[in-house]
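One protein chain omitted, others in place.
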Amino acid sequence: MSDILKMCKTVVSSLRKKTFCQMYPFQPAKFHTHTRGHIKLDAAKCILCTLCAKRCPTGALEVDRVKGYWQINRYKCIMCIECVHACPVKPVKALTTEQQYAPPMAKMENERFDVEIKKPAAAPKVAAADAP
Amino acid sequence: MFETQEIINIKKEELLPKVSSLLKDGQRLVQICCTKGSKLVVDYSFDKNYKFTNFRLELDLQGDTLPSITEVYFAAFTYENELHDLFGINVVGNKLDFGGKFYRIKETAPFNKPPCQEVKNA
Partner (left out) sequence: MPKRTVIPFGPHHPVLPEPIHLDLVLEDEKVVEAIPNIGFIHRGLELLCEKKPFQDMVLVAERICGICSLVHGIGFVNGVEKIMNLQVPERAELLRVFWSEMSRIHSHLLWLGLAADAIGFESLFMHSWRVRELVLDIFEETTGGRVIFDAIKVGGVKKNISKETLGRILKQLDKIEEEYKQIADVFVNDFTIAHRWSGVGVLTKEQAELLGAVGPCARASGINFDVRMIKYGGYDKISMEPIVETAGDCYARALVRVREVYQSLDQVRQAISKMPEGGEVEVKVTGFPTGEYFSRVEQPRGEVIYYVKGNGTKFLDRFRVRTPTFANVGPLVQMLAGCDLADVPAIVLAIDPCISCTER
């Protein structure tokens, strides 16, 4: 008879403990330091170098230097974080990883961020007396 | 640490006698694999006591036949059906032949397509 009642001890002890299930999304989710949620762009820091789009293995990113925008297809993004590693902006990168998952989308569309095209600083003029 | 592996080239006619002698030796059939290069290269892999041996034979790209080894190792029927469905190799004598319907795919021999021709602009 005791063979059939092996499960009783676990069942009785779990009746006394609080529930293991977490009522997400009504309660906030618990994340860890390295959790990869979604990619976020800081448009003020982006210099439109297109290195992230070249490195992306699935082709989820599109960067246009002429029209001035950075666009991501959230469905193609596999969260490999290669774009974050490739971003050359110093001291703080323009691309960061957020821990919360991307918000749900009702339509399949790309998410576009407009980026201001920054002109490089003008080269200093050489004085006429110094020219050979 | 990597194990040493042997690759032995054989001819298509030697296949069945070789496989029968391997069964008497107690070797286990591990897999049958095909690679497409300038010819179709078919690899038969066997294992006994953690020693891995590989037997290799070559076929023409289109229209060649291959004798089945299901008489000796029945489990080869899955690999030979896969060879037929994905590469278009005609396997003769398969004991459980699905006739091309093992993989439910629309195209025939998708891994053995001829290279695309270049379209020249007029």
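When the chains are written out, they are named A and B in that same order, and each has its own residue count from 1.
Operating definition for what follows: a contact is a pair of C-beta atoms (placed from the backbone, for glycine too) under 8 Å apart; a residue touches a chain by one contact, two chains touch by 3 or more.
Everything numeric in this text was worked out from a predicted model, so none of it was measured.
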- Message: Going by the contact rule already stated, which one of A:Ala43, A:Ile78 or A:Met105 would touch the omitted chain in the full complex?
- Response: A:Ile78
- Item | Hidden partner interface residues of chain B, rising order | 1-3, 5, 26, 28-31, 33, 35-37, 43, 45, 50, 52, 54, 73-75, 77-78, 98, 101-105, 110-111
- Write the list of chain A residues that the hidden chain touches. 3-4, 6-7, 9-11, 14, 20, 31-36, 57, 78-81
